[in-house]
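Have a look at this one before I ask anything.
A single protein chain has been removed from this complex, and every other one stays in its place.
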Amino acid sequence: MNATGRPNWRRLNQEGIVFAIAILLFAAAALGLPGFLTADNLVAIVRSVSVLGILALGMAVVIIGRGIDLSAVAIMAMSVAWYLQLLNTGTSDGLAFAYVIAGVLAIGLLNGFLVAYADVPAIFVTLATGSFVFGYVRSQLITQDAVPVPQGHWVELLGGVRFLDIPIEVFVFAGLAFLVFLFLRYTKWGRFIYFAGDNPVAARNIGIPVRPMLVLRYALSAVVALIAGLLTAASLHSINTRVVNSTLLYDIVLVAVIGGIGLSGGRGGVRNVLVGAALIGILLNAMTIIDIPLLYQNLIKAAILLGAIIVDGIINPRDEQTAQQGDI
Amino acid sequence: MTFRERLQAWRYNLVPDHLVGEILTKRWTDNAIPFLALVATLGVFGSIIPGFFKLTSLQESTRQLGEFSLVVIGMTVVMLGGGIDLSVGSIFALSCFSAVYVFFILEQSIWLALAAALATGLVFGAINGYLVGYLRLRAFLTTLVTFIFGRALFDILVSSYAADIQLSQASSEVLDFIGDGTFWGLSVSVWLATILAIVTHIALTRSRLGWHVLAVGGSRRSAHNAGIRVRRTVFMTYVFSGFCSSIGGFLIACRLSGAGPGTGLNLEIMALTAAVVGGVSLGGGRGSVVKGLMGAIIVLTMTNGLIRLGYGTGTNQMVLGILLAVAVTIDIRWLKNRHKVLNEVYVAPVYLKMGETQSAAPGSGTSYELDNRLSAADHIGLGELEGPEDVILDRDDHLYCGTRHGEIVRFFAPDYVKSEVFAHIGGFPLGLAFDKEGNLISCVGAMGLYSVSPEREVKRLSAETSRSWTSIVDDARLRDPNDCDIAPDGRIYFTDSTKRYDAHDWALDSIENRATGRLLVYDPKDGSTKTLLDGYRYTNGVCMAHDGKSLFFAESWACRVHRYWLEGPRAGRAECVIRDMPGYPDNINRASDGNYWMAWLGMRTPSFDLSLRHPDMRKRMTRRLPQDEWLFPNINTGGVVKFNEKGGIVETLGDLSGNAHPMVTSMREHKGYLFVGGILNNRIGRYKIAGADPNWTGPTSYWGAKP
Partner (left out) sequence: MRLLRALIAAATALAVTAFAAPSFAADDPGPAAYAKALNGKRVMLVPLAMGFDLAQGWAHYLKKEVEAWGGTFETRDPNWVVDAGAQAITDAIASDTRPDVLIIHAPDLNSYSKLMKKAQAAGTYVLLVDNPANFPADAFVGSDWDKLGQLEAEAAIKGCGENSSKKIGLVQGDQANSSSLYQYAGIMKVLEKHPDFQVVAKPDSNWDATTSRNVTTTMLQQHPDICSIIDFWDGDATGASAAIRDAKLDGKVFLVTTGGGEKAADCDKLNDGTYGAVVMTDLARQSGDMNAIIKFLLQSGQPAGTSHTYIYTLEKATTKADLKPDSCWDLKALQAEAAAK
């Protein structure tokens, strides 16, 4: 509301719109759906989007720095699949984990290196490495689409860990969100990411180590993906590598971007990821309670997302003169 | 000549180093990397898979390629316009369903099914286009959402109608032909893809709409400011993409006679990969349909090839990932560094041993001996002019000269104080001449041969000559038209100094010293331009002999003047009349006493002469030293030389002070005065010639007394 007492529509950005839709949905579901507004269900909502949210956090950091990481899902699934395969074939836990963390970091660094030093657009680099990671691990390192967690392994136990009856993923998601928030808001390098994302050339000119930071971001994103993968395996007691071919990747980008993080970089934060995750979580949960078939869920999800970006496009039209070139 | 020099001469004069640079300047070398990848992919799989190239095998295996190529063409156009269309898979699937629904469930004709498929694609594309183009939403996000929407819709439709489709008895010969038949050995889908690719290619490279797409992709803002309807153009690209995908969908409907939940799955990522592997850049502006097609063939050959070889899950993605990374990295590095490479290799100096020359030093006693007479010249337009390369006077004694700004400036007689811009042409007007009707003919550097009528109407006479078959650079274009003169029959003889460098890079041409200068003739009767002579080291000034039967032209970097016969027994042949001068000759003009004036733009130095015998050193120099430290012809001293019909040197004028006319590119005698111009000078000089005919003028000499 501005001074004249009328709502200031100009100030309503995409984040606001999505948040409003999420609130509306939540209110409607709370009133209309029995069993929606129970503690258990609310925890379930958060839990259902926590892995998605964790991946979206990593993606958000990359996107704010004007990049994108399309290899996140491949790294998530394949690193853990390889880890479990190593365990199943008798490699010691420590060694297996060392291999995997080295592999994950190597891919993250490779992404970062190609983007930062070879000047290859991030979308291609990560598309390529994602494809490679999936292909290499699937064809050379593991024998089946799904790899089970060995009986009694810590990953399996991790899935059963509860505090106050709330599953571990929720805490990990909350903790990571808070850490990323602190990193982006209060650390020097966190602030630098915004500068580098907003105007890489200017950032470089004022002496910010733009390129090493780029590499760091992709490495970070890869490690976040590994964490997400371990949590997935923990709760399902196995990891199915077919997830790489699913629409999960699109969902991650959607969660990050629908909340208002611009793909052109420099804008957004953890709050936007949370808003995006909230919308998706509430939506899916409500539709599952109503027992809408998955196909229709996708249709409704897409329609609502489309509505959100159209409203944003109308309220905040892009200007030909100020729009960035190559911002797709 | 020592053995070392002989080796150098062979090495640098016989090995065509310059071709490498010339090839690199070609736009089509952009396609080199994807093309090599294509050849390698086809080669590898062709040799491993038995019968890969067998016609019947190709007929079948290219059906899918045709459909896929169609989708990639659409994606390429959208990407060229600066967008991205992730919904192609959904459009493909929905169009396939529309066709199947109309044909199998409604049991309508196949053509109606085609119409339904196309309508589906166009509507879906229009929705994308409206959202991205008119509402200016972000393409990636928007098409991602419409992709999910379309996919969900398709899945719902397929699951609802799957049973009905199976029960349908509809069949059609046309459908079977499109799905199974071949036409002249190729399947319908390949034909369609080929036709669409050709049409799209022509539209993109040769039509207004296509240029608009590329302009919007290249710089949306500039396109908007240039008045291009950006929104409509973007809209059209998505509609086109929808159209392409819908044809693809229709074809697969015919091929598989049905639609399944897997139709068009992952197509968007495949199409994107194909476009990228082919070298279409994301964010717009760079790429072509050909590149998209090459990418499509590479990706599909690889994917199907690996499956055919029986490799398991993952191998495909692994190889594809490596291919994508390597192709894109090389492509980007190549694009980024092509100019660097080009700069490195373009200059390819040749060996030349200049002849011994007489000294031009004051007091040396030779006929080339420079004196200080020109320092006494009056100045015209001092400080107003920039670069009057050539000067000329008309019958009314007005003085004309070209300037660096692309203008022809006129100074009014008698005092030449007042001036005006006579005409604006652009480029850099160099050589000037008046024709019989009083039109001012000018060689405009970087543009061509122009004519300015007394009414100041600018007309282009010629900008190109016929292309020679053996040249790699486009030598039809006139790169550096330098000086012209007009024969009694009205034909305009002019020089084009070099084929390899633009006018402002003349110093590089002097360092390379390759003989690519030409003498050309323009015939006003039929407007044709012909190349008369080729292979001189920087052809420069041209002057018709007094009798109009031959002409003199200067070969700057060889310090020679040649005579070219227009008629007589030696017609069409050139002979060298002055060789081994101490200065680099520029324009040549008639003198009132039956002799000829010739300008020296600079003087030979022993150091540069020596460097001409060391092409390797010159090559290193251009690569490793900054431009201002290069060794090139000394243009700080020059002069004016008078020579007679036989090529004998009569006298030499100079400015030893270096203040007024250190270098001279042109001089024109008029009523007892010599008007002196210099391409790097800021004035025109007027020098009173002792003993010259005070009534002699150029126009009279050429065209007789005033009619």
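Letters A and B name the chains as they come in the text, with residue numbers starting at 1 for each one.
We adopt the following convention: contacts are C-beta pairs under 8 Å (C-beta built on N, C-alpha and C of every residue); 3 or more make two chains touch, one makes a residue touch a chain.
Note that the coordinates shown come from a computational prediction; the quantities given were computed from them, not determined experimentally.
Visitor: Which listed residue, A:222, A:243, A:261 or A:302, touches the chain dropped from view?
Guide: Residue touching the chain left out of view: A:243.
Visitor: Which residue from B:25, B:194, B:219 or B:304 sits in contact with the chain not drawn here?
Guide: With B:25, B:194, B:219 or B:304 as choices, the missing chain is touched by B:304.
Visitor: Please pick, from A:25, A:51 or A:123, the residue that touches the omitted chain in the full complex.
Guide: Checking each option in A:25, A:51 or A:123, the one touching the absent chain turns out to be A:51.
Visitor: I'm checking contacts with the chain that's been left out. Which of A:92, A:143 or A:187 qualifies?
Guide: Once the missing chain is taken into account, the touching residue is A:143.
Visitor: Pick from B:159, B:466 or B:700: which residue touches the chain that isn't shown?
Guide: B:159
Visitor: Could you pull out which residues of subunit B are in touch with the chain that's been left out?
Guide: Considering the whole complex, subunit B reaches the absent chain at 49-51, 54, 56-57, 59-61, 63-64, 155-156, 158-159, 162, 165-166, 179-180, 252, 255-267, 303-304, 307-308, 310-314, 316.
Visitor: Please output the residues of subunit A touching the missing chain, sorted low to high.
Guide: On the side of subunit A, residues 34-35, 38, 40-41, 44, 47-48, 51, 138, 143-146, 148, 159-160, 167, 232, 235-238, 240-243, 245-246, 284-285, 288-289, 291, 293-295 touch the unshown chain.
The rule we apply is simple: only the chains that are shown with their structure count from here on.
Visitor: Compute the distance, rounded to whole Å, between the mean C-alpha positions of subunit A and subunit B.
Guide: Their C-alpha centroids are separated by 46 Å.
Visitor: Along subunit A, where are the residues that touch subunit B in the complex?
Guide: It is residues 114, 118-121, 123-125, 127-140, 145, 245, 247, 250, 253-254, 257-258, 263, 295-299, 301-303, 305-306, 309-310, 312-314, 317-318, 320-321, 323, 325-328 of subunit A that touch subunit B.
Visitor: Mind pulling up the subunit B residues that touch subunit A in the complex?
Guide: 82-84, 131, 135-142, 144-149, 151-153, 155-156, 159, 219-221, 224, 230, 266, 269, 272-273, 276, 282-284, 311-322, 324-325, 328-329, 332-333, 336
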